[in-house]
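Report on the structure given below.
Every protein chain but one is kept in place in this view of the complex.
Note that the chains are named A, B and C in the order they appear, and that numbering of residues resets to 1 at the start of each chain.
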Amino acid sequence: MPYALCFLLFMIGLYCAVVKKNMVKIVIGITVMEYAVNLFLIMLGYRFGGVAPIMEKDTLESGMQQFLNTSVDPLPQALVLTAIVISLGSLALMISICIRTYEKYGTFDITEIRRLKG
Amino acid sequence: MKGMTVIVKTIASWVKILIILFGIYIILFGHLTPGGGFAGGVILASSYVLVMLAYGREFVQKDLPLSLDSKLDCLGAFAFAMIAILGFVFGGTFFYNFLSKYGQQFKLISAGTIPLSNIAIGLKVGASLFLVIFILSTFRRDTSGSEKE
Amino acid sequence: MIGLLPAFIALPLAVAFLLPLFGKKGKDAATIVANIVTVSLLVLAVVAVFYGQYGIYEIGKWSIPLGINLVLDGLSSFMLLAIGVVAAAAMLFSVRYMEQYTAKSKYLSLFLLMVAGMNGVVLSGDIFNLFVFLEIASLASYALVGFGCEHEELEASFKYMVLGSIASIFILFSIGLVYGNTGTLNMAFISRAIQESGMNVGLAFALSLFIAGFGLKAALVPFHAWLPDAHPSAPAPISAMLSGVLIKALGVYALARVVFNVFGVSVPLGWTLVTLGVLSMVIGVFLAVGQWDMKRLLAYHSISQMGYVVMGIGLGALIFARGGSSVWASLAILGGLFHLVNHAVFKSLLFLMSGSVEMATGTRQLKQLGGLGTVMPATRAVSFVASASIAGVPPFNGFWSKLILVVSAVGAGFYGLAGVTVIVSLVTLISFLKIQRYAFLGELPENLQDVKENKGTMLYAMIFLACLCILMGLLVLIPGLREAVLEPAVDVLTNGLDYSANVIEKSQEMIL
Partner (left out) sequence: MVVFYILLVFIIIGAIIAVETKNLLSAIICIGAIGFGASLMFLFLRAPDIAITQIVVEVLGLIILIRATISRDLTFISGDKEFFGTVVSVVIIFMIFLFGIRVFDTVPEFGEPVFAQTSGAASQTYLSEGLEETGAANIVSSVILDFRAYDTLGEATVLFTSIIGATVILRKKSRKSLGDLDE
């Protein structure tokens, strides 16, 4: 069920990116989609009553087996860390294209831009 | 833009140091506690963004010139690639953690190349994110020609 | 050779990190360094192909599935060769062509990053790593499409970036689904898990998202909207890179790898690929005929020619899934892959030619050109070679790959497909006659009287590719070359699901 809500978020983002005509709105839609995917990946690794995959000094003493049986999955966390940075990079590039386009055309509306281009 | 009032400037100059210290802590202890090169690098970048908001862009230019910033960006990325290549030189495989046996578990000096990679990434991320925010905010708004090339 | 595999990625990356430091003064040094890098990558790729020793490289000494592995097999070395050839030619061409733009050292850096990203995609054996390198190549290409910073370039770049980002997110989402189903990210282990458990709804959905994502990157027809804007807007060497190898490495290669080696072929999948291919072939070519902008016409032909490649590969998959004769199936795949590398050569040559014409005359509208054959004889000659190749005129390379595709379609009993292939080829011929007629024959307009041929590196790059166009027919005609270059690549796809067993076995040998 949490997955379904996550998928709903993904679809809201997709709707925004596909339907909206404003460049900033399109960027917002893509950002929402990225959040949805990141949440989905982290959710895949969660387990009820889990602990973070970070060892303390007393973890070794109190027993590795305990840690192994309760820790959440570290691999999706590593993936999402990468994905967040990638999305930040593409956000920066997208916004710079938006600003430059605004400077050229004076509008964020893509239908308007297409009309101006002729 | 001349910046904000004296109160804001004074507080910002003190808080900047705290933020930088916090960023360095996050970077250095990335292999022991939550955080790491990326989070710490972004925190470092945000300290200079704070100074830029408080004092205006010209002041930051004196403190951290754009050319130095982009050099740091390139050098950080190159240092990370060099760590990978050093793994090839010393261990025979790309990205081999050739220092992993040094140090003591749960101490600052442990985990071989991981803290080194964290430092390189922190440098790179901090420099590059400050650079992008700086050029985004200066674009077509100042006429002093601070943009390169 | 296997020990040198990371050099394909590390060398361009390390140089790309350092190039922006050169700045304005060291521009010439930066150009020379970048050219040395692309040429040495080409040499490495040639060594990789002809050394003929395939294997895996485990990064950081972590055996899979713990770490990430690089896989060098027939298909990836074949793609490395295509990337190396086009990158070397386009870089040589940029030496003079890019003088009309500013920020050249950053251009060179982005160019090398794009090459590194493509090499990374082609070599990677890990699905998430493939995604990361795909993003590097895509981001570099978004920035390069907008390099001119004029109205059309920015609009095209934004459109390309939005569709490309959506494609990337689709791919990431399906990576999540695959991980949720199989618990691993290594392609060999995913493939083994799928073979053990069989397909289910989740994996089928992930596969369709993969097809949509990689199809968007490859600009197959329902997803082609960005290509006719993006490819003409980029500077000419970048158009050559985009049309020549980027859509192949990020789109077709990744699609073939995922479909054949990870998920395994099936009849509906084969039909999907064939349908996508035929749609791209037909719609692309009919949209192309009406264009008057030279680069836009070439861009539409890219869609059409990619259709040939996907059709060939899909036909192979279809014949296999039906349990048909494996001779015709591998012939169809051979035709598809051979057309892929042929298209890389002649389409990049055509784009470089259009850049040369644009630089000399200042326009690329066919109606404003004419009679250039007298003032630019060398450009005219290479354009003739390239046009004849793309249209499938006999001695040139395009003819052989189209012939193989038609023969395999007829042999397997798909007469309709063979007919469509021939008709599309004829329409292609018509539209290239149009380029020849309007650009190089006829009267020279008044304002173009003092046009001069572009000398130097631009010409050398074009002549290099034109020679390849003529000589590449030998790849299928000489048995030794075919066995060295094409057959290993075809084998990777025809023995699709052996991939996982091979990789896992090699990895276990390395532990011992």
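The criterion applied here is as follows: a residue touches a chain if its C-beta (ideal position, glycine included) is under 8 Å from a C-beta of that chain, and two chains touch if they have at least 3 such contacts.
Given the structure is predicted, the values throughout are model-derived calculations rather than measurements.
Check C:22, C:54 or C:133 against the missing chain and you find that the one touching it is C:133. When the missing chain is restored to the complex, the residue among C:78, C:93, C:107 or C:400 that touches it is C:107. The missing chain, though absent from the display, is touched by one residue of C:86, C:156 or C:203; that residue is C:203.
Counting over the whole complex, chain B has residues 26, 30-39, 42-43, 45-46, 49, 70, 73-74, 77, 80-81, 84, 94-95, 97, 100-101, 103, 105-106, 110-114, 117-118, 121, 124-125, 128-129, 131-133, 135-137, 139, 145, 147-149 touching the chain that is not drawn.
Of the residues in chain A, those that touch the hidden partner chain are 1-9, 11-16, 18-22, 24-25, 27-29, 31-32, 35, 38-39, 42-48, 50-56, 60, 64, 67-68, 71-75, 77-82, 84-86, 88-93, 95-100, 102, 107-109. Residue-level contact of chain C with the missing chain is found at 13, 16-17, 20, 59-60, 62, 65-68, 99-103, 106-107, 109-110, 113, 116-117, 120, 128-129, 132-133, 135-136, 139-140, 142-143, 146-150, 154, 157, 177, 179-186, 200-203, 205-206.
Keep this in mind: only the chains that are shown with their structure count from here on.
Here B-C and A-B were compared by C-beta pairs in contact; the pair with more is B-C. With centres set at the average Cα position, the gap from chain A to chain C is 29 Å. The geometric centre of chain A is 23 Å away from that of chain B, both derived from CA atoms. Shown for chain A are the residues that touch two or more other chains, namely 100.
In chain C, no residue reaches two or more other chains under the touch definition.
Residues 10, 14, 17, 23, 26, 30, 33-34, 37, 40-41, 44, 75-76, 79, 82-83, 86, 89-90, 93-94, 97-98, 100-101, 104-105, 110, 113-114, 116-117 of chain A are the ones that touch chain C when the two sit in their complex.
On chain B, the positions that touch chain A within their shared complex are 33-34, 36, 38, 106, 125, 129, 132, 135-136, 139-140. On the chain C side of its complex with chain A, the touching residues are 128, 132, 135, 139, 142-143, 146, 149-152, 154-155, 157-158, 161-162, 165-166, 168-169, 172-173, 175-176, 179-180, 185.
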